[in-house]
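A single protein chain has been removed from this complex, and every other one stays in its place.
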Amino acid sequence: MAVGQRLLLIVGLVAYPFAMAIYFSLSDYWVGSPGRFIGLQNFRDVLGNEIFRQTVQNSFVFAGIAVALKTVLGIWLAMLLFRPLRFKRLVRAAVLLPWVIPTALSTLAWGWMFDSLYSVVNWTAIHLGIVSPPGPNWLGMPAYAMTAVITVNVWRGLPFFAITVLAGLVSIPREYYEAAEVDGAGSWGGFRHVTLPLLKPVLAVVVLFSTIFTFSDFNIVQVLTRGGPVNTTHLFATLAYQVGLSGGNLGQGAAISLFLFPMLAAIVFVQLRYIRRE
Amino acid sequence: MQVGVRSRAEKIRSAAFGYANVVPFVFFALFPFYYMVITSLKNDAELYDLKSVPFLIQTGVITDHYRYLFGKTEFFTWMKNSLIISVVATSVSLVIAILAGYSLARLRFRGVSSFGTAVFITYLVPPTLLFLPLSQVVVWLGLSDTIWSLIVTYPTFLVPFSTWLLMGYFRTIPREVEECALVDGASRIQTLLRIVLPMALPGIVCCTLFGFTLTWNEFTYALTFVSQTANKTAVVGVTADLIRGDIYYWGSLMAGAVVASLPIVIVYVWFLDYYVSGLTAGAVKG
Partner (left out) sequence: MSAAITRRRFLKGSGIALASASAVALERPPAIAQKRELTLLTFNHFVPASDDELRRQGEAFAKQAGVTVRVDAIQAPQLFAKRAAQVASQSGHDLIVTTAADPFLYEQHLVDMGDLVDHLGGRYGGWYPFARETCLTASGWRAVPWFWVAFVGSYNEAQFKKAGLQPPKTWDDLLKAGKILKKQGNPVGIAISHCTDANITFWSVLWCNGGRVLETDGKTPAINSDKAAQVVEWYKELYRDAMEPEVLSWDNASNNRFLLSGKGSWIHNPISPYVAAVEKKLPIADEINHHNSPGGPGGIHSATGVNSLGIWKFSKNIALAKDFIKFLFLKENYNAFIAAGSAFNQPPVKQFGEHPIWASNPKYAMLPKEAEYVHEQGWPAKPNAAVQLIVVNFILPDIVAKAINGMPTKRALAWGEDQVKLAVQGKLETKGKS
């Protein structure tokens, strides 16, 4: 394949869609009518909307808590899986499952588990005497709804952390641990001084990915709450879809989904430099 | 003697500690799946009965939902499509990503870094925005409404993902190991193939698994680039046929989730077993 053709393919599949996506956000493009360039007007417009400001707040709460939980629990789980365990395979299968089940379907199951009438979570809690009927209104109250979507995100994202970190642990040459053992480092010391530093490159990439995945999460909110109650669980992706595609205002939708783009791009840039320099 | 006893007690304690910690994770991970399985085997009257115990099947196990899924929908065609798309797109992306990831991790060219960053930054634009211009590209390529439209577009998010993930793993490999090989007169490519790849194998396996899953679960492109039933992927097909307005075919939907994930998990575990366990077995002495 000639260089020119390869270049054409990259331009067609990557550069062109990317440039168009940026252009959408800078134009008054509607689904049915191509727009003209209007500069940053869309960004000003969305900032002027209370629903969008609420969405920014939601996104940071959602991503902040979910990524923190996934990082801590993921490393913890990876360390546990690294130990010799009986039923190792079953345990690994169990841990991997949430990532493998198609999200569009697994979130439906979670929706059913948080259903106002048939919630198995509430049923169990009520029968254990923890809460009084009818139990928490999971998807109808802002705090509960946010808890629910974060829970599902952690459930789904944890395997990614656990298994990638596990693979990182496995690639650390054994001698390093042995050296630490000889030095008499306890397990916490071993973790801090041997494991963590060596895992840094992997962790940095995994956290980076997870942050991006989490900020752009769509399915969970779309299936469970569609941004409700009263927009308290809307994320960038769900609001962008709602305004840009369902509503037809593609320009504003693009501005919403690209709102964090400069910030994320800066983070990516810094973090990637750091990883390469390390 | 005494030392032996203590270390045995310690061993037991440590094992107990391990299990006590693993069990909650397993429960959290597995319960929704368990719930899907029993929902797929329960009859609708029980599902909608407020008095029933939600996590049991009390009125008998039925296979009707599976029969509906297999008989009344094109489920197996969709699974086949998903499989072809995922396998081809993941393999192609992996090869590109290994080369790119290695270059980014080790080579010191001026352009490499900025190219890598650029690739990653395109990844920040969500598919729900990219699908519109991409759908034009798909038409220009003459691929609309074929599974090839997905095979060609999936690498656009797989390659950045895999490249950067792999780069992380390549960086965990101490540079000295490679330098020895290079000093011994091996070329870069030889070093990559003989030294680096085997050492990074767990990472590569990992990357394959997650890349595969990303394509397996992809929704936006699969929905918009393909229309005919015969070319749909599993996720798109199942939701299109089993969610009808405000009527959900819960049993069959959950059956679809189970069938679309169980075989994959088994393959994954086999993979992980083969590489990770082999390496871990001796890595930590109880």
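Letters A and B mark the chains as written, and numbering starts fresh at 1 in each.
Criterion: a residue touches a chain if its C-beta (ideal position, glycine included) is under 8 Å from a C-beta of that chain, and two chains touch if they have at least 3 such contacts.
All values derive from a computational prediction rather than experimental measurement.
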- [ ] Kindly name the visible chains that come into contact with the excluded chain.
- [x] A, B
- [ ] Could you tell me which of B:L143, B:L192, B:V205 or B:A234 touches the chain that is not displayed?
- [x] B:L143
Task: Contact set of subunit B toward the excluded chain (per top definition) - done: 44-45, 48-50, 72, 92, 128, 131-133, 135-136, 138-144, 146, 148, 151-152, 220, 223-225, 227-229, 236, 239-241, 243-248
TODO: Go through subunit A and note every residue touching the omitted chain.
DONE: 1-2, 4-5, 8-9, 12, 28, 30-33, 35, 45, 48-51, 111, 115-118, 134, 137-141, 145, 225-231, 242-243, 245-252
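Methods note: only the chains that are shown with their structure count from here on.
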Task: Inter-chain centre distance, subunit A versus subunit B - centres from mean C-alpha coordinates, in Å - done: 15
- [ ] Under the touch definition given earlier, write down the residues of subunit B that touch subunit A in their complex.
- [x] 14, 18-19, 21-22, 25-26, 28-30, 32-33, 35-36, 39, 47-48, 50, 53-55, 104-105, 113, 116-117, 119-126, 128-130, 132-134, 137, 140-141, 152-153, 155-156, 161, 164-165, 167-169, 171-174, 199-200, 202-203, 205-206, 209-210, 213, 216-217, 219, 234-235, 238-239, 248, 250, 253-254, 256-257, 260-261, 264-266, 268-269, 272-273, 275-277, 279-284, 286
Task: Touching residues on subunit A, where the partner in the complex is subunit B - done: 12-18, 20-22, 24, 73, 76-77, 80-85, 88-89, 91-106, 108-110, 112-113, 117-118, 120, 123-124, 155, 158-160, 163-164, 166-168, 170-174, 177, 198-199, 201-206, 208-209, 212, 216, 218-219, 237, 240-241, 244-245, 250, 253-254, 257-258, 261, 264-265, 268-269, 272-273, 275-276, 278
